[in-house]
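Removed from the display is one protein chain of the complex; every other protein chain stays in position.
Presenting chain A:
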Amino acid sequence: MATRWPGATPYSPIPAAKNLPGGGTGQERERKVVSKGNQQYPPLRALQASAVLRRASDEHKKEPLASSSQQHFDSPPAGHQPEQKPQGPHPSYTGQGGQESEDYESEEQLQHRILTAALEFVPEHGWTAEAIAEGAKTLGLSVAAAGMFRSDGSELILHFVSECNSKLSELLQKEQKLVQLGEAEKKPIDEFLRDAVEARLRMLIPYIEKWPQALSILLLPRNIPSSLNLLTSMIDDIWHYAGDQSTDFNWYTRRAVLTGIYNTTELVMMQDSSPGFEDTWRFLGNRVADAMAMSSTASQVQSTGEAVVQGLMGAAVTIKNLAGLNQRR
C-alpha cells in the first residue's frame, strides 16, 4: 500500500521496563535461562500460570475426557500445577512440539487478553487501573496484574482504539469484497466516507459516558504520539478503501479534511442527547457535503481565475491594437 502513512503499526502495549535490553514494542522476549552473560535475544519463555488457567477454563468447556491431565483440574485450577516441570521455568521454544506452542502465550498476548476483558468494566469504573484489575480478576488472575500497565489507564484506551480501528478495517474490507464480486453497488465517495465515519463512531456508543475522559487522557503529551499514530492510520485506511490513489498534494489535503470531519463529529457526539444520535449523523452528513463542495469550489475558483487572467490579457491586446501600438513599422 504505497499511500500508507509512515510508521503506521497496530498498537501494542508499551513494555513497562525502560531498561529491558533488546526489548521493543511488539517484539517477543526470549532469554537463556542459565547464563547471565549475553542477554541480547533470550529464547521465548512460557507464561505458565496464565497458560494453566486458560487451559483449565478451556477444558471445563469441553467434554471431560479420560486423559491424565484432566485429573489435575479437579482441584481449583489456580492451585496446583503438577504437570509443569518441577524445576521451574524451562525455555520453551515455539518450534518444539506443536502441542506445546498453543498452550503458551507471550506477555503481549496476555496483556491483550486482560485489556479486552477489562473493557466490560469501563462503563462502571471508567478508564482506570480499577477496570483493568476487574478484567484481570475475570481471567482468574490476581488484581495485582493491573500493575503491569500504567496507572492512568491510557493503555486500556489505546488498546480499545486499536481494536475499533481493526474492526473498521475488517468492515471496509468486507464491503470492498462484495463490490468486487459484483454483489453490491460501488458507493459514491461522500456516501462512503459518511458510512465509514458513522460505523467507526458507533463503536463508541457503549462507552459514550466515559469517552470524554478517554479523549482527555489521549491528549496528554505522553500519549499524543501513540494516539496520533492510531488516528492517522485509521483515516488512511478509510481513504484507501474509498479508492484514493493520489500521489500529489491532494493526498495530504484529503487526509487533513477527513481528520477534521472525524474529530469534529466525535466532539458533537459527546454532547449529543438526541435519540439514536440523529443530530450527530446529520452534522456528519453536512460536513461531508461541505468537503465535497469545497473541492469542486476549489477547482471552479482555479478555472475562474484562469479565465479572468485570459480575459484581461485579451483586453490588453485589444487596447494595444486600438491604440496602434501593435503595428510594425
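The rule is short, and it goes like this: a contact is a pair of C-beta atoms (placed from the backbone, for glycine too) under 8 Å apart; a residue touches a chain by one contact, two chains touch by 3 or more; residues count from 1.
Methods note: contacts and distances are computed from a predicted model.
Hidden chain, UniProt protein name from the list "Auxin-responsive protein", "AP complex subunit sigma", "Thioredoxin domain-containing protein 17" or "2-methoxy-6-polyprenyl-1,4-benzoquinol methylase, mitochondrial": "2-methoxy-6-polyprenyl-1,4-benzoquinol methylase, mitochondrial". Only one of A:L141, A:L158, A:I238 or A:V288 touches the chain withheld from this view, namely A:L141.
Along chain A, the points of touch with the absent chain fall at residues 15-20, 31, 33, 36, 39, 45, 47-50, 52-53, 78-80, 88-89, 107, 110, 129-130, 133, 136, 139-148, 151.
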